[in-house]
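The excerpt is restricted to a subset of chains, each kept in its original location.
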């Protein structure tokens, strides 16, 4: 089943929004880091993991989610955060380390939390799986609606937490979906060098749950498969595992020389960038006019600019506030 | 005072009673862990709960500590108030990421926009030849890492009140109970841990030490089982006219440095008793907390009676050689006296 027209346009818009976000961050990240690149310096210091290329996964899945649904994301969280509806201004401010950021600068880009839309992420591989299962359990116990989706990378499927969480979710039959973004690399280590099976969908059989593999980084197909799994979870029929073939157009983090990639890999990937492809498809299918899409693109650009403006203009946190918010406020 | 308030409970029963009372009044409270259902917990602290609350709210788990402690964090953030058990603290190594990088840090990472109201209860301590992977205290390990409160009661009254406080706390609390204080028939127990415990619900404030015994000549600081060693040593010392003050920390995080400093300021002498490993742990921290504050109060060098820096041996004689006890505390006092 194809997404509705509305969903398609939302997906395109969200992919573009995410891409513009990453492009702007990539640019701003370099402010203060030339001529000498030092991760500690600049407007945005620290590690920076961009999601360029992986947008179809985020939008194909999140098209089925509402604010009340739960998402746990990884060290590469921007596309998922945007697709889940995280407050863009406060997210950007957090990435900049501003007082107006989602956590007032305490978290940074790997620790984006927006409870209003039940979004969380973390920097440890596989760490989000347990909490997603727990949130799903919470909904089941409370009799409240809501599905929990844990996004992970293909490299994370070899971490113990993956196995434990899927087993637990299956044993407890909670509304949980694990979505694996298979971008073929875990930093410099290829999937083939780290994973004993070519595709992780086969691992679903270890938990007696449905497993799916989606080829081609195709947003419509992702949308379809995720839709089934999420509907299944909502219907109380338990968890699913979905692996999606995707790719990253960026380095693992900014500053990555990517010497580990085979020659030509990167160029070939840019040829199949999912965003121009989806644009063309919308046109080919008569789903949207060039003008409509240009409008969407312009709006996305403006939205990101606004978020950046918000972030830039916000104050830095008071240094001594580092000592606050360790424990919950009374 | 009603008659019920004269009733004595074991720590195990006090913990279970607190959890039951909170579960009755708050639907969000539930329990997860290995063998906490039908079995009632290896150390008895969930006994009777399955019968009253059923399998949904008293959940036996697979042997998947990373997943179910992570799940507790997710449930806590989603509005539940899980009480989750790590059967032996020694097992923390298979799931410490879920504990110290997730449970302990998400409030901070979220800038306070999240609450993580959960209790991680875990058994500690040796002395019954359970070997080096089932006998540790690891107090220092948990107390060192920021973001989690850490309590360790020495008696049933405190256990019940601290558990109730922990369940009601919006921050994560690690509740470390000592196996030799639980009152399990098959393990033997320190009688001093089984004390009068009111039936009605009450809290003991997390972060306040107790003066378990008043004294003027030396301050003995300890927690858990160590408090009972200290009390025994104090009784013996008293026979020779030396009055030891015993400080029961009750909580490591927050650490009640004021009470410790105030006591040492009065006694001028300090002994720390800790069943956890000697170096880089609780005993060093207590001594440093006193000396960095005001070195002039000390009439003699402080002493510690702690587990030496070796894995815990199985054999009884070897293990007892390593464990703190009243005689070692008295010996430490003799050293102080000797200057």
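We just call them A and B in the order they show up, numbering each chain from 1.
Methods note: contacts are C-beta pairs under 8 Å (C-beta built on N, C-alpha and C of every residue); 3 or more make two chains touch, one makes a residue touch a chain.
None of the values given here were measured: they were computed from a predicted structure.
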Quiz item: Given one representative per chain kind, what formula describes the whole complex?
Solution: A x2, B x2
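One rule holds for everything that comes next: only the chains that are shown with their structure count from here on.
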Quiz prompt | Geometric centre distance via CA averages, chain B-chain A, whole Å | solution = 40
Quiz item: Where on chain B does chain A make contact in their complex?
Solution: 28, 30, 56-57, 59, 61-62, 64-80, 82, 97-98, 101-102, 106-117, 146-147, 149, 169-171
Quiz prompt | List of chain A residues in touch with chain B within their complex | solution = 70, 72, 101-107, 111, 113-115, 118, 120, 122, 124, 127, 129-139, 141-142, 148, 160-161, 164-165, 167-168, 171-172, 324-330
